[in-house]
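A short write-up of the structure that comes next.
Missing here: one protein chain of the complex. Every other protein chain is in place.
Order as written gives the chain letters A and B; numbering starts at 1 within each chain.
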Amino acid sequence: MRMRNVEFMVGGFMVMGIIALVLMAFRVSGLSTDAVGDTYTIKARFENLGGLTDRAKVSLAGVTVGRVTNVTLDKEYYAAVVEMEIDSSMNVLPSDTSAAILTAGLLGEKYIGLSVGAEMDYLKEGDWVQDTQSAIVLEELISRFLFNKAEG
Amino acid sequence: MSESSSHAEAHVKIQDVTFYRGTRRIYDGLNVAFPRGKITAIMGPSGTGKTTLLRMIGGQLRADKGQVLVDEADVGKMSRSDLFELRKNKMGMLFQTSGLFTDLNVFENVAFPLRVHTNLSENMIRDLVLMKLEAVGLRGAREMMPAELSGGMIRRVALARSIAMDPELIMYDEPFTGLDPISMGMILRLIKGLNEALGLTSLLVSHDVDESCQIADYLCILSEGKVIGFGTPDELRNGDNAEVRQFLNGDPDGPVPFHYPAADYREDLMAGDPS
Partner (left out) sequence: MIESIRNLGRAGVDSVASMGRAGNLFVQSITWGGPGSAGFLDFIRQIHSVGVRSLSIIVVAGFFVGMVLALQGYNILIKFGSVSALGTMVSLTLLRELGPVMAALLFAGRAGSALTAEIGLMKATEQLSAMEMMGVDPLKRVITPRLWAGIISLPILALLFSTVGIWGGAFVAVDMLGLYDGAYWSNMQNTVMFTEDVLKGLFKALVFGLVVTWIAVYQGYDSEPTSEGIGKATTKTVVISSLAVLGLDFILTAVMLGGV
């Protein structure tokens, strides 16, 4: 009887450990199950990422539709290539959709914002987003502002 | 000195054993043989390493030189697994503090070696444990925890546990210390009874001369790392070794001096002036 109690408590302890691990995986480090299988990958070339990293959000009209999966440097164009996984339910992005690197708040995280175009055919697995807008780099913005002031 | 034991075959033989604890020499060329099926009491002043001798026979300590033979097998040279095999089947030991498992009740304590070493059914184990407990008169206390027992009862439970596997050799380390006269009488009767009923070779380490003489077939008196007397109690009492007689009679002064060796008393006192 006493031993059964002990077994029960140890079992409970183990289960708590597993629950904690699952919480860590999905709630804290944001692994998501639906990421696998039902997504398609599109690519975009940016001049400057300005701190965009793997697993950054890709959003359309403020709704998250995918994540950045890979960031590489294109040696031919000297530009960054960003691969992103888009939820396959969003398979109706027009082929002239544009992508911009935006910032959530003044100092917040970087994410990619998509703006839809008007074409009739849609982006497919492996397609490139042609129209991109790099991250706004604060220093450049300030120096441009000062330059304009000096001219005017 | 060993003619008296020559008629009995030796169960345990200590040959030329030298043993150091740290830098202190406990034994220097110790030679003694313990006859099979008899009770031999190992006696001697405190600090002569009587318990050490038992631990060497049990293989818990190894001699620095010489051999400790149990059934002609050298305990000191055995591999760990052979040693555990020997202890499991052939030896039992009753410790001074008994070593009962405090988290198990009396029944489980006695059942412990059976559960670990045998695949007997629960029914068989129950029967065996109750037999052993009956032998020490504690069948009625089987549900009690060690903390609830008196000193004498604890020792009897430990005794039941050490005979659970039916050993051929049993060693008692100071079985009489700290017991009231009634418990002492019970333990004495048990040691004698077990020896007679089962033909166990019993080695008994003790200070208590009277009690030991009552039940022991032989006495083995140790002093300063050597055997100074081995024989039946009567032989030794009437022998010509003054130190043995001093020990058996408990005289405060004799070959073992009352005073620990020191410088001359008068000189010592005079040397105390501050400088």
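By definition in this document, a contact is a pair of C-beta atoms (placed from the backbone, for glycine too) under 8 Å apart; a residue touches a chain by one contact, two chains touch by 3 or more.
Remember, predicted model here, so these are calculated numbers, not experimental data.
Looking at B:Gly37, B:Gly76 or B:Gly99, the residue that reaches the missing chain in the full complex is B:Gly99. When the full complex is taken into account, the listed residue touching the unshown chain is B:Met165, out of B:Met165, B:Leu200, B:Val227 or B:Val244.
Within the complete assembly, residues 3, 6-7, 9-10, 12-14, 16-17, 20-21, 23-25, 27-31, 55-57, 104-109 of chain A touch the chain that is not shown. The omitted chain makes contact with chain B at the following residues, 58, 60, 80-81, 84-89, 91-93, 95-102, 112-113, 116-117, 158, 161-162, 165.
In this text, only the chains that are shown with their structure count from here on.
Computed centre separation for the pair chain A/chain B is 78 angstrom, with centres defined by C-alpha atoms.
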